[in-house]
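So that we are looking at the same thing, I have put the structure below in structure tokens.
With one protein chain withheld, the remaining protein chains of the complex are depicted in position.
Let's turn to subunit A:
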Amino acid sequence: RDPFWLCLILLFAVLLGFYSASPSTLSPALSTLFSSLSERDCHLDTCRIPEVPRYQRSHLWAVSVRVDVLVMTPWFAPIIWDGTFDSAILDAQFRNITVGLTVFAIKKYVVFLKLFLETAEKHFMVGHKVNYYVFTDQPANVPQIPLQEGRQVVVLEVRNYKRWQDISMHRMEMISNFSQQRFLREVHYLVCLDVDMKFSDHVGVEILAPLFGTLHPGFYRGDRQSFTYERRPLSQAYIPRDEGDFYYAGGFFGGSVPEVYRLTMACHQVMMADQANGIEAVWHDESHLNRYLLYHKPSKVLSPEYLWDEHMLQRPPLLRKLRYVAVPKNHAEIRNR
């Protein structure tokens, strides 16, 4: 007799497991209610006989995969976190595109290229065509690394500047110049990245949009008053204390070539205006980027999964993946030499 009761309990447990296993199935009672509501005028030859409910993927009443974070801005830009997107669908939608990646390796920063490119080969837009545009003042020092099919390195020789702040800021000018001269004809999207970083997980077409920015890892929790926007009205990058959506990172932005051209051109022009007025924004090109994205809202926003620094920040549970992370460097050593 004992095995009989055991079987009954087991059966009950299995049934319980079946109905509660997936967060996206409704309780049996509720789903019966709604399927009866779904009946409407029905031609005899096309009436459907309802089947036993089974697990399905897209369901309007599904509990959102991420309930711990905001996944969409009030202007409908998706905020990209692990779990919000299906790579299979997106790769199919974005087949036949070429992505341009811009990276600046000036003076001592050439030392970061090898790890940057090697990890990009493993994680960045895998399966799609990629052009790495490496801006450098030392073309001979660009490492040769093995590349997957459909991917190439294009070395663009540019001048250097004495101050690291100027190197950083003139990236805007250089990207805008080359956008017009060649990127427009060669790629569909541009991704503009810092070089002193490495890829540690998937970075794919889920990021692509007409215009996108990335949440700076130091400020994703904060209030707009605490964002390190430029606060002096004299600067073109000025943002008042009661304005601002997010604090975007200067090291990861992008979009379609025309939109990136507009952004980089605009930022370069206002930086020149500031220079003429004898002022330099507190975080240089990043300050100007933030102003631009406040008034030209991005169509996608990347979560701090897409730009993180493990040495400076404690990784919270809401970061399920770290995709693009800082490589430790000695600031004094590497800058201005």
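Odds and ends about this structure:
Rule of thumb we're sticking to: a contact is a pair of C-beta atoms (placed from the backbone, for glycine too) under 8 Å apart; a residue touches a chain by one contact, two chains touch by 3 or more; residues count from 1.
Quick note on the criterion: contacts and distances are computed from a predicted model.
Looking at the choices "Autophagy-related protein 13", "Cell cycle control protein", "AP complex subunit sigma" or "Globoside alpha-1,3-N-acetylgalactosaminyltransferase 1 isoform X4", the name in the UniProt record of the chain not drawn here is "Globoside alpha-1,3-N-acetylgalactosaminyltransferase 1 isoform X4". Among A:Lys122, A:Arg221 or A:Arg320, only A:Arg221 touches the chain that is left out of the view. Touch with the chain that is not drawn comes from one residue among A:Asp196, A:Glu259, A:Asp274 or A:Glu305, which is A:Glu259. Only one of the listed residues, A:Arg95, A:His296 or A:Arg320, touches the absent chain: A:His296. Although one chain is hidden here, its contacts on subunit A can still be listed: residues 25-26, 30-31, 34-35, 37-41, 43, 46, 48, 50-51, 53-64, 67-76, 78-80, 84-86, 89-90, 93, 206, 210-211, 215, 220-221, 223-224, 240, 242-246, 256, 258-259, 262, 295-297, 300, 318.
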